[in-house]
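Missing here is one protein chain; the remaining ones are kept as they sit in the complex.
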């Protein structure tokens, strides 16, 4: 599978008093890239929730902070799908800065849930076909 | 009417690379105080949404930033109701630090909405009685 | 003066349990647009802080919430400078969605500060020339 990339700029909102990006905010960047990866395949999460009553939820994240990102950095966030199962998928994601330095490396596991009960359910077939 | 006060600590998450609290985050502090003010009157917003299909939404905010708050500051956020109408209310809120310096002054207008359509609706009667 | 526009997508991080964008997060959107407006004029805030010891801080915001934005909305945020003074500037900013509906209207006042003392200082001359 090919690797998807999404670019973003670091704003004041992303930083903290240490002068660098706040550690929780990298998870926002990771999710923006996953959302845009889905959108690039014609999948809109709001529509998925409406049409199938299905949402994607993060089951686990393992994240290594390699180097801090700073205000006004331009970052590139990757999405690489490692495995797609019937009700879940696992991916690797990296964030690099404009000097090609590795900022963050993360392993992310996603599950598909009923949007009311939050119980696991199979990934809707058309989405499964699109991402596998 | 009496003025309600809510205390909170400033964490890294609240600050930005300027070394002070990020300007949007004061609106979070204001809302925490409004939520705790409602809770102090026995009103739980999650329950209100379930029981009445009603939510409170902010219609407008006018906020003056007087002095920056910093990491590890202990802040006190006030809620003073100025007027309660059938479907809306207006309040004044201040944030002061532990040296009693004024950090933020804000005027906030709230409306009551149907939680699906987002159209205006009267404040549920028991809540109206509790806050007026 | 011409009006600057910046586009952004609404992600899960921006929304709340009401199903719409959380009211404080629009202030992040407003600031992203102001940052990109400065960048479009060759001004990088991180560099300004390093070169001049100057930062721009928000002195006041008056914001009207007209209509809620939702997950996956594409928003356009405008920046229109109303007046540039020696140590401050005022602007009007609007946010509209992809149906051209007005989401937010805001008046924002910015001051230029020494980045250590947070006392007012004139806007650095080259920046003043670029934005006036």
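Labels A, B and C are assigned to the chains in the order they are written; within every chain, residues are numbered from 1.
Please note the rule applied: contacts are C-beta pairs under 8 Å (C-beta built on N, C-alpha and C of every residue); 3 or more make two chains touch, one makes a residue touch a chain.
Keep in mind the model is a prediction, meaning the values are calculated, not measured.
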Among A:61, A:84 or A:130, residue touching the chain not depicted: A:61
Touch with the omitted chain, as defined above, among C:24, C:48, C:61 or C:75: C:24
Sites on subunit B contacted by the missing partner chain, in the whole complex: 9, 11-13, 28, 31-32, 35-36, 44-47, 70-72
Residue ranges of subunit A at the interface with the undisplayed chain: 17-18, 20, 23-25, 27-28, 31, 46, 55, 57-65, 68, 115, 118
Residues belonging to subunit C that touch the chain removed from view: 12-13, 15-20, 22, 24, 70-71
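We adopt the following convention: only the chains that are shown with their structure count from here on.
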Central chain (by mean CA position): C
Longest centre-to-centre distance from subunit C, chain (CA-based): A
Same-residue or different-residue interface between subunit A and subunit B, half as cut-off: same
Subunit A-subunit C separation of Cα centroids, rounded to whole Å: 26
CA centroid of subunit B to CA centroid of subunit C, Å: 23
Distance from subunit B to subunit A - Cα centre to Cα centre, in angstrom: 32
Residues within subunit B bordering two or more other chains: 17-18, 20, 24
